[in-house]
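Okay, handing you the structure first.
All protein chains but one are shown in place.
We just call them A and B in the order they show up, numbering each chain from 1.
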Amino acid sequence: MSEHPLSFKRLQKEESATFDRSTLDYIHRAAATGLYEIRGLGAKRKLPHFDDLLFLAGSLSRYPLEGYRERCVTKTVLGTRYAKKPIELDIPITIAGMSFGALSANVKEALGRAATAMGTSTTTGDGGMTPEERNSSKTLVYQCLPSRYGFKPDDVRRADAIEIVIGQGAKPGGGGMLLGQKVNPRVAAMRTLPQGVDQRSACRHPDWTGPDDLAIKIQELREITDWNTPIYVKVGATRVFNDVKLAVHSGADVVVVDGMQGGTAATQTCFIEHVGIPTLAAVRQAVDALEDLDMKGKVQLIVSGGIRSGADVAKALALGADAVAIGQGTLMALGCNREVYFRDGQPISAEADYAALGTQAGACHHCHTGKCPVGITTQDAVLEQRLQPEWGAKHLKNYLKTLTMELTTLARACGKQDVHHLEPEDLVALTVEAAAMARVPLAGTRWIPGLDGR
Amino acid sequence: MEGLSFDLAQQPLREVNQFLHRPAEALAGRQVRIENPDGAHNIAVGLNAPVQVTVAGHAGYYAGGMNQLAEITITGSASTGVAENMMSGKVHVKGFASNGAGASAHGGLLVIEGDAGLRCGISLKGGDIVVGGSVGSFSGFMAQAGRMVICGNAGHALGDSLYEAVIYVKGSIASLGADAQIEPMTAADLDAVATLLAAAGLDHDPASFKRIASARSLYHWNADADQEY
């Protein structure tokens, strides 16, 4: 007697690892639409990250500082190489470039207010500089992007620093995207576009290609600003060692390296998940490049891409960054992916709006739709009221304050009177991958995989 | 009108540009001549005053870049990115211009008497460009607003991914880019071409030009339209 095949229930219902449910969804969706998926935020896959590193704090061989009171400097100076007016910040945590268009004007204002209150800088994005963010930001970094949407010499002269964007961690080698639903009359006017059209911007700058040309472009911006203004160069993390070296050769004052966990308002998922290297690996390569050129400390390094906590900041600094930039984390401080938004201090559920997008709080990446349930990544006149600048600024300030306290707590525990004195030797790795990428020993060993051929 | 001359063989470019960045009141109506440019980059960039500048010879990259209000004449040729991101005023190149001439210009008039290289008027955002000769491939790429008048021929992929800019071409067009189409010349077009030619000091019959504008089929994604998106 043979048993009936249906009695082997699990075998009958075994899911394919290659063609799992997500993959099936992906294929069915592609077949239905004929278009790649476009979405917001950053990589969702699990990557080696700062969580895989741990600090070796003081004990008997090293002495910790008193955690609450003893001096621990967070002051950060950026752009000391050529600019007559370098940027001086109170903390090494800056706000990353995010465009008006991707974000509402209220959000841009909230970012500016919080950054100013914390003595740090905020950054424009594609689409130009709004009066809200200029007026609310003491220190504003003005991005020069391939699209040059809304790029104006008056704003160049108004900026405290200029950041030439070559790539973004979420999509190195790719251009910008802003789908038509977010191109409202104000966004359209700032970008010189018809209202409501899909905006696909270029992946290369219109007037230069390569480091030899970039050197001339940087010189142009220096001439226009009479050599006062620091010039940053931002690259998405791929061939980081080469790219950082070339940014330095081209004359950058500051290099910004955005790892693959960096966010985006709208990019092809294939880019977000399959291009670039993790931030952890990128920091080390960037520092190697600066040290190779004897430029460590002369050209400052800002690292971004998935920085969330004070521990992340401390680890980035220990690996050699001079500062970090945070994008997605700041939006989450404003309520991104939260179940509720606030009106007059009262929480109001946004769950129905998440559901209408086919998602839920905690899993939303629908920045590209312009229908942000909590009023952050939207240009909709009703939705954008869900995030008021005062409320947002207060929460973001609290977030930045928390990160700063965590950073100094960790630095003091390692015996540092200045957060910039954290060093790679203060770290060990939990995984072989992280040990190899960050080039710190696996915890409890002296082994750094790949070093000296081991 | 007070004349003033700088010699780039003797004086650093930085000093010349800093002079040209003086307050508009100090510069208005002045005539400045820059001798021996010899291909130097970034001559007369970031001007913001109604001053007249003559560059006596060949200019390097980004001559007249981000110009506002000034009238800049280059008697020789101009390298990459002449008048890039111009806001207003005029940049006039007597010779030829290299790649990316007038890239991203938001306003003002760029005149190139000779040929222009590839990507002339790329990302144009409202400026006017008149080219006496021919333009290279990918000219008018993603041009968003503004006008281009090309008295010679156009290279491949003219006006690829055009938004609302309009291109007028007298000569042949090697190929049109995606979403660019030839449209009939209206009376308004004839007027526009005549006005721009007159401003450039060029003599052609406006009726001999073709109008190229966006078919607007790339404005929204459509799976059935075989778009490269």
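The rule is simple: contacts are C-beta pairs under 8 Å (C-beta built on N, C-alpha and C of every residue); 3 or more make two chains touch, one makes a residue touch a chain.
In this section, contacts and distances are computed from a predicted model.
Of the candidates "Butyryl-CoA dehydrogenase", "Class II glutamine amidotransferase", "Spore germination protein KA" or "Ni/Fe-hydrogenase cytochrome b subunit", the chain left out of this view carries the UniProt protein name "Class II glutamine amidotransferase".
Although it is not drawn here, the omitted chain touches the following shown chains in the complete assembly: A, B. For the options B:Asn48, B:Gln68 or B:Ser98, the residue in contact with the chain missing from this view is B:Ser98.
Across A:Pro211, A:Gly262, A:Pro278 or A:Gly370, the residue that sits in touch with the chain not pictured is A:Pro211. Of the listed residues B:Arg30, B:His58, B:Lys90 or B:Lys125, the one in contact with the hidden chain in the full complex is B:His58.
For the chain left out of this panel, the touching residue among A:His249, A:Arg308, A:Lys401 or A:His421 is A:His249. Screening B:Val16, B:Ala44, B:Ile72 or B:Leu118 for touch with the missing chain picks out B:Leu118. Interface with the hidden chain, as seen from subunit A, comprises residues 204, 209-213, 215-216, 239, 242, 245-246, 249. The chain not displayed touches subunit B at residues 38-41, 58, 60-61, 76-77, 79-80, 95-96, 98-99, 115, 117-118, 136-138.
Please note the rule applied: only the chains that are shown with their structure count from here on.
Computed centre separation for the pair subunit A/subunit B is 36 angstrom, with centres defined by C-alpha atoms.
Per the touch definition, subunit A reaches subunit B in the complex via residues 33-35, 147-149, 151-154, 156-157, 180, 191-194, 197-198, 200-202, 206-208, 213, 216-217, 219-220, 223-227.
Across the interface of their complex, subunit A is touched by residues 13-14, 17-18, 21, 41-42, 45-46, 48, 60-62, 65-66, 68, 80-81, 84-85, 87, 99-100, 103-104, 106, 119, 122-123, 125-126, 141-142, 144-145, 161, 163-164, 216, 218-221, 223-224, 229 of subunit B.
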